[in-house]
Each structure stands twice: as structure tokens, then as C-alpha cells.
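Here the complex is missing a single protein chain, while all its other protein chains stay put.
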Amino acid sequence: MYKNSFKIATTLLICVFFWAETFCFASGDQEQSAAADGPQKMLTTYATMANDFFLTFDQGAKEATEALGNEYISATDDRKPEKFISNMSSYAASDVKMMSGYSPTIGSVIEATKLVNREKVFYSNVLEIADWWTPLDAGPYWGMFHFPDARAIGMQGGDVMAEAVGEKGKTLLLLGFPGSKAGNDRGLGYKIALENYPGMEVLAEEYGDFTRDKGYSVTADWIIKYGDTIDGIYCTNTSMAVGAAVACKEAGLTDVKIIGTDANKENMKYLKDGSLYGICGIFGPWLAGHAAVVAYDMYNGWEPTVAETMMSTGFIMLTQDNADWYIDTFCGDNLPYDWKKMSRTLNPDNWDPQNLMVPINPNTFSNWEFVEKPKGYDVPEEYAMALAAGEYKEIRQLYLDHFKDHTTVPPSSSAPYDKVFASNNINDETVVDSVVK
Amino acid sequence: MKESVNKMTALMKYLPLLLLVVVSLFFGILYPRFFSIQNVLNLIRQMSFLMIVSMGMTFIILMGSIDASVGANATFCGVIGALLAPYLGGGAIIIGLLAGAGVGAVNGIIVTKVKVPSFLVTLALMGALDGAALLLMHSSPVNISNQTFLDFSNGSLLFSFPNVDLIPIVIIVICYYIITKTAFGRSLYAIGGNEQATFYSGIKVRHIQVIAFMISGVMSGLAGCLQASMFEAACPYMGNSFLMNSIAAVVIGGTQLSGGVGGPLRTVFGVVLIAIIGSGMNFMGLEPATRQIVTGAIMILAVSVNIDRSKMAYVK
Amino acid sequence: MRGEREILFKAEGITKQFSGVRALNDVSIEIYKNEILGLSGENGAGKSTLMKVIAGVYSKDSGRMFLKDREYNPANYREGTSQGISMVFQEQNLVPNLFGYENIFLSHEKFFLKKSGVLNTKAMIDKTRMYFEQFEIDADPAKRVSSYSFHQRQLVEIVRAFMISELYGITHPFILLDEPTAALAEKERELLFSKVTKYSENATFCLISHRLSEMMTYCNRIMVLRDGELVGEVDPKTSEEHDLHTMMVGREVSRDIYGTSKQEDGFRDEKAMEIKGLTQEGVYEDINIDLNKGMILGLGGLVGCGKRDLGKAIYGITEYQSGNILVNGNSVNKGQISLMVKKRVGYIPAERKGFGIIEYLPVSWNISLPSIFSLSNNVLMKVDRKKESSLIDKYIKRFRIKASPEDMCFSLSGGNQQKVVLAKWIAKNLDIIILDNPTRGVDVGAKEEIYSLLREIVKEGVSILMITDDLLELIGLSNQIVIMKEGRISEIRDAGKNSKPTEKELVQYMV
Partner (left out) sequence: MTADVKEKAKIDINKIVNLVPIIVIIALMIIFSFLSPAFLRFRNLVEILQLSSIYLLIAAGVTFPILMGSIDLSITGIIVGSGVIAATIAPAGGLFTVFLILFIGLCLGLFNGFLVAKIKLPSFIVTLATNFIYCGIAVALTEGYNINIRSNFFSNISNGRMIPGIPNSIILAGIIYIIFVYLSEKTKTGRYIMAIGGKEDVAARMGINVAKYKIIAFALSGLLIGFGTLFLSARLGMASAQLGSGYIFSTLIAVVVGGTALSGGVGGVRRTILGVLIITILENGMTLGGLDVRIQYMVKAVILIGSVYLISIPDRSRQDLMK
């Protein structure tokens, strides 16, 4: 008996689909005509709302989109690649022409960028990129990749740690979850940095899943195991750092230097009250906003040069000294950026990235240094040619010159960390650029 | 033949303990510090949340139902506690517990009145609670500065024995009493064994089910508030890990999902085992991959040791 | 029919042990073609075991079996069936959620495979339908078995025996019936046996039943087992039921198992329960019954006459549309079991496993279950273990339950399980007990005990409303008999110690 009801089901569904198809062409045309003028839809994708980093990320993208007079859409994927892709393609189906944001796993970048080129959607992304996969591999619709260099962040963390514990001490390393490229590379950078300090050593490293409770429990066990020999803990994000701080406090270890990454409202208080020694800020909201702006510019006819397709972006080190400045500037209700000013199309001459940006040379990209190329893959030679033609140097200079609005640069009073840094791997070894106010 | 059976069952009784001893000895020999008072306290502290939640879960599973909303519920109550802490201080915890009870009641009432299988009701509610919690906390951690609320975990009512270590022990005692000594507990077993027969014996099955769900809710709430006060903030999804772990703990202990067989002490065993292994592997600094494999293997081992097939029609 | 004494099946010196305990000891029987052989004996006498050995469910420890002079030792039940021996089990052997035809050919599908490995469903259904018509079973093969009536399901199992043996090219199946009538009412029982006798023209039957009367009427020979040994053979033609009974228990037994002699008719004339105009459209209508203190009121009628629904409704398991129930003079609102229990009314369902006992809990907990809350002081809800255990021991002794308090209920015999159910209510010292077929699937010995127990508690002023399909039980036990017919009361009749109505008298009001 449920068999025939099932038949009914299928027939009904088929009907609906056909109706839908006819309907879609009708409405489709309307959409097109409507789309021509008036505000456009701009999509920003990110993993989950339940994460302070992405929360401010969302804020940035929203402000930028609305500043450009467009309609803001956000889509989260709970770190599920399949959801991420299907979000993008269903929005592409509904004629969203500008997309930007973060992809849950590095591998899904490939399919995402193929998709935007299939669907002719302008796309710009941040933080995660597939191994050996450049915008030029995907096609013209993938405009720019923004990347605060994870290795450089880690290396800086290492130096700061060494300084904090007087170049001599035992430290621990809390990584994110396995497979988070950013997390692991930060850890790697940290260890590389420590090699310059004979007195420094890494007792143990552990995955803390980027969560406060895991950070707590791992640290608690470390404290039992290593007792009070611990001098410092470097964490690849700040939630774990706070967890570690709580554990130390409970065990009565007061002078353990803890350094975290990603500065956001909620965690600044721990920096202020000294339970954290330092936090590295990577300007999440700015990344989101700038990516949106790039998509917008491309939609309005701007085309990135080869060198611009992959850009390394600025980050800062926060300590008690400049914590207040950061809170005042970035933790208000509105972000301090002038989004319109970032647009190349709205301000062809006096545009301003409002952050330090340096082109990345894929051939020497720190992210891929230890990853072997897939069989038969080669970085498009455009990059090599651009490098040879000196385009990289030009672009680097161009962005430096336009970087006038120094809101993102800490005040010089807050020495020694009064710089905004960005890695620069134009030369073959990774060097860190910095800009002072 | 009865003799041999009895011998077997007697043996079965001690196998789980043996397993526990072996595991902890293993770590103890590797790391002498593993047995230090300090670490024992640390262990209790680390298992405290899971212990509380699993105790609640025991009530439900004994009835043959399941409560998939424990984790989300913990987060939810933690957030409520954290939000109210500035105004009510310690009182916020009470509200948190009440909220937990409320959620439990909703579970129970939907299960008994609307008659949808508990697994689904609680699963759906899990989603709803996650959403509600995120809305309440605006998706970012709610920091707590109110001292009385923080003392709930870090303060100590008894000598210098921190509450985090004290509370789970108290909870164990209470739950053990309720389940094994009271008529309520007895009727839990009866419901798990044969719901209809219990119903026909004039036991108010529906009431008991609702109450059990409420108890489980309160436990989740307690765990949530405790966690919040320990980490000085209510974080998104902080209770997530409770769901699977608590079910695993209960089942590893030998309480059967079909209901009617098992008990609180078995759950304690399950939680302790999970905690010891977890912490032990932290000591060894194992790769996460190896951890997962070990955990899985030990789960299977523990169940095969604990499960009492003589008490089940057939294993599903 | 017993003319040509052709031997169909022969067993020699069958011995079977269960972990040291002798269930069968050197049993040898011969079964003739086309006969209906009765196997009788008390519970634990080994008759079911013998059947299961023959059917291949159990494997014998020693001894030999021959089927038509061929050595026959089946490895499992399936082999038995494929050689033409199949069994109708006491607990039915059908999968409720499968369709009729699926059940019939379960594990014999190989005869209906298409080349593609797909089952030829249509063929199966047609074949089944054909047989159903031939054997006059009005059930739809393409419906779930759970929708069949109990009686239909039994016939289905018998038909399955014929169909499977036919599949394997055996024209003359040997069918073992283990208590087929335990749960059947008078009419259905007759129906079943009329069929069995009819089928026996081209099949052989072996029958176990606790209803000695029907064994006497329908069997050609009756073999009696006691403690795993064959103690003798009874010829129904020449001997009578009482001899059989005596041979079973191995001692002289009273001819009055219902304890009619102990019946007291002079019970007080105060009403324990009044049922006023109870009505549920199409199930039972306008039922008025008065149940006096200390009386056994028997409620009889054909299956489907609504008497069992009535019982459920009175206890509050199901709702009723109109009418009301007074317990000790004050009315109770409907549909609330717990409330009824508070008013000291208890109910013993017919489906023991489903609703009576909790199989995987110990006997002790089962007994104390209804009174558990009253056994606990209200302050901390703590159960008073001393009181509890003394209560339990008391009733285990008094009801002669052959089990220790720790034993799991599922390990008990039907009789003992029923005693446990009875005990758990008496332990709560109630005023009224509603019994639904109290002796279903219980052997004669246990029956007798249960009856005498009922008499005892009645003496203590408990009133009993007994719903039963067993006419003799109805007549033998009750002080007053109410007969229902198609949902209405067709006759109320006093059944005093010396004024017992005959079966005929009652049956006429049923149909």
C-alpha cells in the first residue's frame, strides 16, 4: 500500500521539478533584468559563527559590503567542504556575482576556484590555499589570495618567547587540530625561530583542537608531567592560550609566559591582566573586508596583475603595552577602516589598502616549501616571468606607497612591538618586512 | 552447572576492575608522577564534568531511552549561568540548574506525551539548544568575572579540597543512592526491563520518565555551569564532547542501551577508564591518530569484558 | 484409519542432557502413519524436548531415529523441515513484520529464485493463496503476519509444514504440535482439531496439550512421559481422563482440580466493584456487573466477544466511551492504572511475557514491584530492604514458587512465572484482582496449585473477576458466571458449589 503512495510521491516531485524549471526561466529573466542596476548581492563564506575569529571576520565583510552599497550575504559551512561547495554553487545559481571568504579545508579551494570560473563569479579568498594551486591555475575569476604568513607569525612568536624568558628556558607548543595548515605552520615557524637560541628548547608539542577546554586539559597534564620547569607555552590560537593560562593559574604557576595568536575582544582581557604575555593579531576583519572589496573591484572591471594574485598581509604583536591601543581601535562597535578607500575602481589614484601587503612568489611560497609538487604540476611560468620582469618589486613598492592610513600600526610608544609585519619571500629565504608609523 | 555459571559471573565482576588496574599500572610504571596526589586530583578534576553528565545519562539509559541533548544542554545552561553571574553571582548557578531541569522536562514530556522516540527528540533538541546558546552568547565566549560564581569551581567548601573535585564525588554518592536504594531507582530498572509490565503494575511510568530526563538535564546544567566557572567563561559548543563520551562511558561500564541492566558504579568505572586513558596518553604525548585508535580499541575491549550476555535476549 | 499400522517414524533410546540434567532418558517410540499421537506429561517431563529432538531443534546425545526406515538425524530444524518433519512451536514461529508468504517460504526461497537472483514474489504469493484456499484459511498472504489472528497464525504454521514438505517432494509430512490450543477459545479449538483430523488423511500428527480432555477426544494414542522417561501408553477409547492424569503425575490425584468442594458460596453481600453501563461502541455495550466481596466472578464468551477488552477497560488500560466504575462505592475516573492500583485493584494479563513479568529482572524485584513505593519511607524514598526481602520470601514460600529470589524470571517455567505475577499482586494485599486467562500455557500440576491459591485468597476477602476462554475453568472456579456475546451480556448465572451449570448450558448463550 505504501508502494502506490510512493509512486504518487515520485510523480508529484517530478511535477514540482518541471513546474520549477518553467518557473525558473521566467523568474530567471526577471532576476537578470533586476540584477543590472541597484545594489548587488555579495557573498562571504566562513566556517562557523561559533568562533570569535569568524565573528569579527563576518563584521568586517559586512561593513565593507555595505560601505560599497551592496547587499551582504553570509554562508557558514561548519567546516564541511561539501557544504561549502554547495553553498557557493547554489548562490551562483541565484546570480550572486561576487564572492569572497574562507574555505574550510585547503583542498576544497581547488574545487571552489574551479567552480567560480565555471560559473563566472568573481572570487577572492583568505588564509587557506591548496598546495601547489595558484589563481592562474584556476582561471581569471579567482582574483586575489590574502595570507598573513603563518610561518612568519610563528617565527615572530619564537623570538618574542625567547626574549620573554631571557633566551633560556623550556617551552611547550600547543598546535591546533591536525590538518590545520595555519596552525601547523605557525608551530613550525616557532620551532625554526627557536633554533637561533641555543638556550631555548621545546619540551613537547600537542594538538589542542583550537578549543579552550582541550588547551586546559593538555596543559594540566603537562604541568603534572614537567612540574614547574615550564617557562613558556606558545599556542597557535588564543582560545587554547586562555585554557592554558587557567590551568597554570590553578597549579599556581604564575610566571609562565603564554603567547597566543588571533587577537579578539573577548581574549584581550587576559592580555591586560597579564595571564597572557602576548597575542599576535592578524586583522581578521580587515582580511574579510579587503577580500570583499577585491571581488567588488573585479566585478567593476579591475584586473589584478600576476604579482597581485597572491598577497602576504600584515600582522602585529600585542603585549600589555599596546593592548589598550588595540582595544580602543579595533574592539569598538565599528571597525576603524575606510572600506571605500580600499577600492581600486572607486579611487583609482588614491586608494589605500590600510594594511601592509606584499606579493607572494608561489615558487618560493613558505606554505609549500615542504610539500612536494603533484606529478606533472608546474607553477604557471607567468609568475617566473613577472618576477623576472621586476613586477613583484613594483607591486610591493606600489602597495607600500599607498599604505598611508596607519590605523593598523601600533603607536611608537609601545616599543618594541610598534610595527606591522608581513612576510616577503621574493628573495629565496623568507624575510619579514615591517612598517612603523 | 549453576556453580560454574556463578564462578563465571563472579569472574566477570572483577574483570573490569582488573582492566582498570592494568591500564593505570601501565601508565604508573611509565611515569611515576602519574600516581602523585597532585595528578589524582588533576584526574578527578578532568573527569569531573564527564562524570556528572554520565551520571545523569545513566538514569536515561537504564530506562532504555537515550538523551542526546546533554552536551548542548550543558553549553546552554553554562551560558545562562555566565550571563546571569554579574547580577545573581552564585544564584546564577541555581538558575542554570533550573534551566537544565526545564530542558529535561521538555525532553521528557515530548517523549512521553507526543511519543516520539527519545533518541530523535533529544537529537533535535540538541540542535535547537546549540542554536539558542549561540544566540544568547552572540556566538562568542561570555567571560565571567563574578567571584562567587568562579568560587563554585575553584573555591573549597571542605578543607582545601577544591569544589571541582568535591562536587562529582557528591554527585556519585547521590546518584548511587537514588538508583540503587530508592523505589524510583528500582522502577527505572523495571521500565528498562519491560515498560508495559511496569505500566500494568501501576507504576507511574510517564512521571518517572519525565523526572529521569529532568535529572539528566540538571546534571548537564551542573556540568555546564561548573565548566563555565572553571574556564571563567561560557564558550560556544563547550559541551559538545559530552554526548558521545558520556554514552561511551555508560556503555563501557556495562550498562546496556536496551535498558534494565547496569548501574551507577559501572558508569563510574567507565568514566574513570576514559579519563585515565586520556590523561595517560597526554603523558605519553601520543599522536592524535594513535590516540583515537587506542581509544577505540580500549572501548571494544572494555565492552567485551563488561557485557553480561546472560542478561540480554540477543545482542543488537 | 489405524488399520494399516505402517510405521512412519521410529526413535530408539533417545537420551538428551542439558548441562548435566537429564531431560530425556532412553525414550523409544514408534509413530504410525496417519495417526494423531498425543504426548502428555507435566512441565519438565520432557515432552517438548522430545519433540524438539525429533524436529532437529535439539541434537540428541545418544539413540537413533528412523524416518520411513531411513536413518534420520537432522543437524538443525531446517533439515528436519526439508525432510518433511516440522513443528508448530508453543511460542509462535513467525516473524510478525514479514508478510504471510514471506514467512512460509522463509529460508526456503531457493525454490523461487529467478536467474537474476531476484525472488519470484508473484509465484510465492499465488502458491500460498492456493494453499490457503485449499486449507480454508481466510487470510491474505500479502499482509503482515502481525495482522493475522492468533488462530490464523497457527493454521499458517501447519500449512507451512505441508507446503515446505511438498517443496522437497514429500507428500506425507509429519507435523508436531506443541500446545497449539493453549491460547485458543472453545470454538477455535474445535475448528483447529476438525482441520487436524481432516489433514491427518495425508499427514501424521504428534500433539502436546495441557487440556487432557481434548487429548482424549482427538488422539488415537497417548504416550505419557514423566521425568524424561516413557511411563506408559493410554488408549483414549478404553480409559478416561483421570487415569491419564494419574499416570502423568504418578500418584492418585483428586478428581476436583478446581477445588469446587472448597468453594464458599455464603460470601458477604457488600459490593467490591460495580460496573454501570460501560460502553465502547462496537466492542462492548451497556455492561452492568456487580462484584461482591470474596467472590469469584467468571466472565466467559467466545474470543472477540469483547470480554478481554472489557477487562482492560475496567483496569484503565484502554478508555471507554460511557458508563462508570465504582470501587468500594466511590467512582474512579477512567484510563488511569496507577489510580486503580491505589484503589487496591490489580490486573493479571494473559500475555505473561509481554505484560506480566519482567523477564530480565530477578523474581524478587518482580514480586515487590507494585508495592515498591509503599515499601519505601517517604522522607528519602529509601526502600526498606528488610521489609522487602521478608515480603518476598513469604510469598515465594506461600506460592511454592520453585525459584530463588535472585533467579531471572525468564528462566522460570510458565506455571512459576504465573505464580510470580499472582504473588506480586497478593503481596500488595488488594481487594480486587482482574484475571485474564490465569492458566494459559500452564501445566495441570501448576494449574491445580494456582486454583487452590485463588481459593485461599478469596477466603481472605479478595474478590476476583476472572476472564477466561477455558469453559471448565469458568464453571469449576466461579461463584457466578457472566456470559458475553458480541459485546453484550447474554446471561448471568449463579454457579453455587452444587449448582454448577454444564458446558452445553453455557455454550448456547455464547453462540
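Going in written order, the chains are labelled A, B and C, and every chain counts its residues from 1.
Keep this in mind: contacts are C-beta pairs under 8 Å (C-beta built on N, C-alpha and C of every residue); 3 or more make two chains touch, one makes a residue touch a chain.
Since this is a predicted model, take the numbers as computed values, not measurements.
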item	value
Among the chains presented, those that the missing one touches	A, B, C
Of B:V40, B:V116, B:L158 or B:V173, the one touching the omitted chain in the full complex	B:V116
Contacting the left-out chain in the complete assembly, out of A:K80, A:K249, A:K340 or A:H406	A:K80
Interface with the unshown chain - residue positions in subunit C	57, 76-79, 81, 89, 93-98, 102, 106-107, 109, 113, 117-119, 121, 147, 149, 282-283, 304, 306, 317, 486-487
Missing-partner contacts on subunit B, residue numbers	63-65, 110-112, 114-121, 123-125, 127-128, 130-132, 134-135, 139, 195-196, 199, 205-206, 244, 247-248, 251-252, 256-257, 259, 287-293, 295-297, 299-300, 303-304, 307, 309, 313-316
Interface with the undisplayed chain - residues on subunit A	1-2, 5-6, 8-9, 12-13, 16-17, 20-21, 23-25, 27-28, 30-31, 48-49, 73, 75-76, 78-83, 85-87, 89-95, 104-108, 110-111, 114, 130-131, 133, 177-181, 374, 377
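Note that only the chains that are shown with their structure count from here on.
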item	value
Chain of greatest Cα-centre distance to subunit A	C
Chain occupying the middle, per Cα centroid	B
Distance between the centres, which are taken as Cα means, of subunit C and subunit B, whole angstrom	44
For subunit A paired with subunit C, centre-to-centre distance based on mean C-alpha positions, whole Å	74
Multi-chain contact residues (two or more partners), subunit B	none
Residues of subunit B touching subunit A in the complex	31, 33-34, 36, 38-39, 42, 45-46, 134, 138-141, 143, 154, 227, 230-233, 235-238, 241, 278-279, 282-283, 285, 288-289
Of all residues in subunit A, those that touch subunit B in their complex	49-52, 55, 177-178, 204-207, 211-213, 216-218, 220-225, 227, 239, 242-243, 246, 250, 264-266, 269
In the complex, subunit B residues that touch subunit C	1, 177-178, 181-184, 186-187, 189-190, 193-194, 196-204, 260-261, 310-313
